[in-house]
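With one protein chain removed, the remaining protein chains of the complex are shown where they sit.
Each chain gets a letter, A, B, C and D, in the order it is written, and its residues are counted from 1.
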């Protein structure tokens, strides 16, 4: 496999990592339709855990089957598939080596009485299942944030020693953040920055709105042109070590149409995002529609649409 | 490298430490423009974690890049660069051996709902990244202080066995301390003393005001001339084992001008401070201005300004 | 060194301890002016941690220097010097072998918002610093007492296995104890007994008053002659396994004059106390005065004054 | 990556292995010119260790450089590159993810006074270096064979738990085997069978001669047509669990010409061999010649020559 210059440049950002972690980064970056471009589209399927199975899969019943998601990610030419332990176990042998997998190591659920996450997988699980990466969610701003940071620290140290990639979902929430605050520009940028400081190789955040949430941050954004998603995304990338970390964005909270979603992706692309993590917007549609939509997203990241 | 008499004298204070820790103290004390003088200026960059990236770096956008800070510390001839895990990882290979690094092992953030810190790095991380020291923040007076002391104890024992230096940021705060109390003379002195008793090799506190906060302490300060910063600093040094520990001071909370900052540094120097830890006041200025300002600070500690 | 019959008799009380712990008891009991008498005077210096440096050392500024206390204990011919980690580290090499040291493994402070203690040292620290003993404070009656007992248990198990002596400061306090209760006869006796049951080799309590605090205990003390300190102390010794444990007493909370302090010591001696732990009353006086006073205290324990 | 039916069939043989090991098998089987065919050609470079550097590399001096071999394996479109620790370390970051690597965990050398091997790498090394497999040599028949089997057992258990592939070089030798015996049909078949029984995923043996070495085995081979290499290879495959294990063959001890070597490969291919491991015959030729020869070998395994 001829690793492209673009991918080699990205590897250079991870200068303190061992060759094992670098090789797994390459596996992810050299897979799928976007192989070698330095851009990524990843399929995450943890909504069954987070919101319950029917809310997640009833709109498209084949998606109740774990193999459906492996297959979807492969057919769409995505870079990786991320899911909690059980779903990875349910398909890891059938699809061994067919697509890089990311083992989500913690999960929340709609029945939980606290807004925390439970650790539901381990680095050893990731190795035995052949995963290229481990995933971990943090909730900056929540009552559990500091404890989550400490859990992530321990997991990341172990994962890096074993040559795995560390992907951090950084979702601000908590008593001091209202709904608008959770996707505010300053908060998304802060969430990306904290994940980077915690040692994440790949960071996932939500596309930022133009809102500024922290009163103390307002002055810093005076004069900042937040009028377009691209400009806001560019700022988030800047906050991820001036672009030295891979940052992926979700498709947005609730997107009514494919066209709107593609508009978001165009904004992400122009802003210099590393790519997208898109879950519900794909697997809740019929497969043919999902594949078509993903092909158009990939085309955008290739600069062709 | 000819270790100076001044540095040898300082090493003598650390009589119970192993040669590994002493060698790392020497690395820090024999680096940069102040090499051999026994004085130190250290660049800390954890404000992105503590306050958010834009508040920290928007005033000087090149500072979004981790390499900028390594470069700034090297060009300015500082003694060391301190930062959390991710930022050290982002430059540790490129700048291997070029400047001693201090891995901050705990961090707070502006989104946190508790005033605690999370542990975000380990002694093993410090060794694999080639750091000379680990850093740890305690909040004497807070609800988390005792737990932080216990975390520090465990980390310091491990770090000292591995030949690393332990740097403690001692920042009093908590329900019984108002804003004035946090920098009160008795509180700063107490903060330095507790850090020393906890086994810190290098202590960072804020420059003390003339205020006395603890009613029970007032009698002890009757007749004490707290009229100048130099006299107050001299007292803090006295409380750090009669000067047997390295104590560094921040540049002050909010300093409007370079001249005011240099006045503070002059007070620190006359009072016998070991040096300064200056973050925002440096990296929030254009690099040329920052280098000029740091050169003047260094000149003060050399007794030349 | 010829170990005296008196010391051999004391060792006999510690019949389940290993020879390592016995040898360290001998080191303490065969040091200083009271060597071989079975009596002890120990210098504790943790007031800087507990109350702050200025309140502790401003009355006698040379005491800011850790070496001062090592020197004072040696010159006065005391049996041991007790202090938290940092202060022992600051002098352990210079005074290696010159006087037995006791590493205080937990500490409180005047800024703390809880009345708990933090663990600030380890058995490994005590070994690497050449200490003869570890010290630990418990607050029977406080909200933290049971947790402290458990911490003590773990530390004592480790310390005894390593041949160290365990010294317990047993200071009753808590929501059900008023100021008078803290030094009540039944409470002091109870505090000594619990420390003995927790496995302490050496116990420190405060000199008891004639007050009986626990209603349930009153009946037991009916007819008890508590009219003199000696009689009350004898009862405390009785409660320490009928004198089979070394029990040391403080000099009293606030003692206005040397003569009053010496009167207390005379009462302790007549009552059969094993000796005194005297901190502030010594190091807050000019050194010559302190040495003179300590010489007179030692003379009392020798039965010469 | 679309994993082919042929590769899926092979994975089916490894039914007890975890998905991690299966994924690494896929990585190896889906790499290079033979990707998806179920056939493999692997470049091993441990001859510098086994025979000395000049004997190995003087015929083609660029081969002294470790990067040369990574590059050669990539350019030739091979499935994997196998080498001891130091050579993998020398290129693992530059070629991260570019080709599957096999860390040889034991090595012999021409200076050794025993015919044993030394363990020179670990499973942890393989993980940190991003290897897909570990390699291990056994000498069935030697005085060290049983100990080597036990070493292999321990390494294989650890490697499989971590999702790595185990490659075993099975080279019979020892006091009861003369030179002809080492490549005798019964011995090669036995060597492959023992490696399979020891849990190897991939087995390397030498192409068998028609000789039968063990007197006790002669009866079993009565009537066996060993007249062609293809028939002998088919028997070795049969002995590797009836073809349920991947078995690779060397190019033969000393091969005078490319044509002779290609004849051997044709025999291997017709006999159903999984492929070839070819070291000296490639890197001791000028690169262009080696690439040409490897292209022809690959063409044979593709059934095109």
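In this text, contacts are C-beta pairs under 8 Å (C-beta built on N, C-alpha and C of every residue); 3 or more make two chains touch, one makes a residue touch a chain.
Predicted model only: the values in this text are computed from it and were never measured.
*Asks:* For the chain that was dropped from the view, give me its touching partners among the shown chains.
*Replies:* Per the touch rule above, the missing chain touches A, B, D.
*Asks:* In the whole complex, not just what's shown, which of D:26, D:41, D:72 or D:85 touches the removed chain?
*Replies:* D:85
*Asks:* Which of D:125, D:263 or D:292 touches the chain that is not shown?
*Replies:* Checking the options D:125, D:263 or D:292, the one contacting the hidden chain is D:125.
*Asks:* List every residue of chain D that touches the chain not included in the displayed model.
*Replies:* 46, 48-49, 51-55, 57-59, 61, 64-66, 68, 84-94, 107, 109-114, 116-122, 124-125, 128-129
*Asks:* Which positions on chain B touch the chain that was left off?
*Replies:* Within chain B, the residues touching the omitted chain are 1-3, 11, 18-27, 30-31, 74, 92-93, 95-99, 124, 127-131, 161-163.
*Asks:* For the chain that got dropped from the picture, name the residues of chain A it touches.
*Replies:* 15-16, 18-19, 161
To be clear about the criterion, only the chains that are shown with their structure count from here on.
*Asks:* Any chance you could name the chains that touch chain B and chain C both?
*Replies:* Of all the chains present, none is in contact with both chain B and chain C.
*Asks:* Please flag the chain sitting at the greatest distance from chain C, going by CA centroids.
*Replies:* Ranked by distance of C-alpha centres from chain C, the top chain is D.
*Asks:* With centres defined as the mean C-alpha position, give me the chain B-chain D separation in Å.
*Replies:* 57
*Asks:* Using the average of all C-alpha atoms in each chain as its centre, how far is it in Å between chain C and chain D?
*Replies:* Chain C and chain D have C-alpha centres separated by 72 Å.
*Asks:* Can you list the chain B residues in contact with two or more other chains?
*Replies:* Answer for chain B, listing residues that touch two or more other chains: there are none.
*Asks:* Classify the chain contact graph as line, ring, star, complete or other.
*Replies:* Drawn as a graph, the chains make an open path, so a line.
*Asks:* Each pair of chains that touch: what are they?
*Replies:* Applying the touch criterion to every chain pair yields A-B, A-D, B-C.
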